[in-house]
Each structure stands twice: as structure tokens, then as C-alpha cells.
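Removed from the display is one protein chain of the complex; every other protein chain stays in position.
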């Protein structure tokens, strides 16, 4: 299960090294998983409206080559296993010349807002993912 | 009624022009009024905990000279009139050489969260400000 | 001369009021003028590569209605007059229900990097704009 987002580098994302500031890759990861989940019919707005929030549990990013202002990046997002108490998205970011700029992953938990407690991945989410995982 | 905040320019606030990105001055304005209100005994956390939020109604900033990474800026915040349905903070931002970098203002409204309605400036706020305004 | 950009609100752009933080509208303005200038064949990357930078001279924004996570905003950008020593972009931001969320303007200067001096709007830019202004 993989999805590719196109993200254009904005001027305010650059720093005085003349490249994208490293913290913004973490934001690209978020945008890419939002787009992936929306593409598969389970947008995060719906997850929140059903009373489940997904706080981030861990973030990792390896930076290989800098991204530059104006480039349209390809952010490839993969789900390799069915979520249980956690869900892990894995990423590659490539520039328009297909150079690998960064790779990383983000692990999120599921929290039931009304009870303030961690819960297992909700059914409405796993039902959708079961159709696509291993494809 | 005036208060000066010291704000250090962070690397992630610079852009590829080698100076602070203009959008960050709007964030410096926010930080400065938070510090001012906390100094006068009415921190914004308390305003929110009393059920009043203060959405921004208008922002203006004139940029005169760029701010650079590592500089400790002086952000001078003034309240020139008692708030009624709106409150206006006026700002000057200066660098360590006392050069005026920017000036501007931010106008905020008061909204009662439980009713979702704009309200007049709450008593707990005006009581404090009455002691300091025109000083 | 008007151009409409579609900008999707990202989770990291919201704040604890549950709406888009006001500073991000200034960044939407930047993204919208970048897209407009690219659409008309004069992307900002080219302006910078020709040795001209465009520092922001003034920003103004009136906030009317909040933007929410996941909404696809329409940012309408207008150029109403030919740039001389300054260029002013005027904006309306609307949500998917066509409600006006904010309006404002941004004025930028032109600076010749090699000389570090303000200059008039460069020919390669005004030649393009002359074709479109008043249309």
C-alpha cells in the first residue's frame, strides 16, 4: 500500500543555508499521510469527528540531499503492516530529478478523546486498510 | 502602557534571503503581547481558562530593515487605549544596534466560547489595564 | 489581472482555537503570489536567478471568518497597477462554501543583490505584466 504526494517547496520553508529547513520534512510527512488516508477514503477529519485522535509517538528522518525552493517533491508513503495499537507510515522523499532526498517513518497512536485513553486501531480504519494492504 | 520583550532570532525563522521571513514578525507580535499580558498579571492562559478567546481581527506590519539570525530583538508593545469590543496592540521591533526593523499593530476581538459570540472586553482584564493605561 | 490558487489547510497550520493560526494567512499570500507569477511565466525562482530579490515592504490582513483543517481554500490574487519601485498584490481568501475568510495586501520592493540597492521593477517582469494588466 503506497501513495505518492506532490508537494511544492515554499519560500517560507527555506532557511539561510538556501535549502528547506529540516523540520519541514516532518510536516511534509504529515501532509503526505493526510493525502494518502484521504485517497483511501478515511480522511483524518473523519477520524477526529468519530472521536479518535492520533498523537505522534515517534518520528525519524534521515537527510540525504537538500530540497530547494520551487521544487515539486514526490513524497512516497507506505503502510507495510496492519495497525494495531500503533500505525507506522514509512516515507521516501524525492526531488524532480528522482534523487532521494530523505527517508523516514512516523508512528502514531490512537486515543479515544471521550475517555482520554489509548485504543486499538478503530474498525472503520482497519476495514479500509485490509482491502489495500499487501497490494 | 508599554512593555519590551527580548526575542532571539532562531535559525528556522530565516529564509534563503539570509534574513528573518516576514511572516515570523507576526509571530513575534503574538509572543510580545503574551509576555506583556503575563507581566501585567493577566496571562492569556487565564483568559482562555475563563472561557474567553481572542481571535485576531486585523494585522499590519511595515518592514524597514531585516532581522538576522542570532540577533536579540527588542519588541516594544503598547496599549494606547482601553479595549472595548476590540483591543489593539502597537509594536516597534528593534535590533541590538537600536535600528527600527518593523512597526505594526494587531487588533483582536473577545469571544465568549460557551455562547460563540463576540463580547466586550471582560472586567478582569479592564480592571488590570485601568491601573496601567496612560502611564 | 487575477489568479486563483487552491490551498489545502494543513494540520500543523491549526492552533488550539481549532482554526488556522492567523500568521499562516501571510504564508498563504506568499504561496498565492508565487503561483500567480509562475502562471504568468515569471516564477520567483527566475527573478532571484536574475539577481533581483523582492523583500516584503508591508503586509496587511483583515480576518473575517476562520479557516478550518482540511478545507481547500481559494486564494484570489490581484495586481491592480503596474509595479514601479514597489509591487502590491491584493488578496481575498474564501472557503469551500464561498465565504470570505480574509482580505489583505502585500507590498514588495525590488533589490539588486549585486549592488544591494532598491531598483525599479525589472523589464522582464513589466513586459509580462503589461500584457495582462487591466484584463
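Chains here go by letter, A, B and C, matching the order in which they are written, and residues are numbered from 1 within each.
As a convention for this text, a residue touches a chain if its C-beta (ideal position, glycine included) is under 8 Å from a C-beta of that chain, and two chains touch if they have at least 3 such contacts.
All values derive from a computational prediction rather than experimental measurement.
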item: Residue among A:1, A:26 or A:128 touching the omitted chain; value: A:26
item: Touch criterion as defined above, residue of B:40, B:69, B:105 or B:132 at the omitted chain; value: B:69
item: Residue ranges of chain B at the interface with the undisplayed chain; value: 10-12, 27, 30-31, 34, 43-45, 69-70
item: Sites on chain C contacted by the missing partner chain, in the whole complex; value: 11-12, 14-19, 21, 23, 69
item: Chain A residues touching the omitted chain (full complex); value: 17, 19, 22-24, 26-27, 30, 53, 55-63, 66
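Following the convention adopted for this analysis, only the chains that are shown with their structure count from here on.
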item: Maximum centroid distance from chain B, chain identifier (CA atoms); value: A
item: Gap in Å, rounded to a whole number, between the CA centres of chain C and chain B; value: 24
item: Chain A-chain C separation of Cα centroids, rounded to whole Å; value: 28
item: Gap in Å, rounded to a whole number, between the CA centres of chain B and chain A; value: 34
item: Touching two or more other chains - residue numbers and ranges from chain B; value: 17, 19, 23
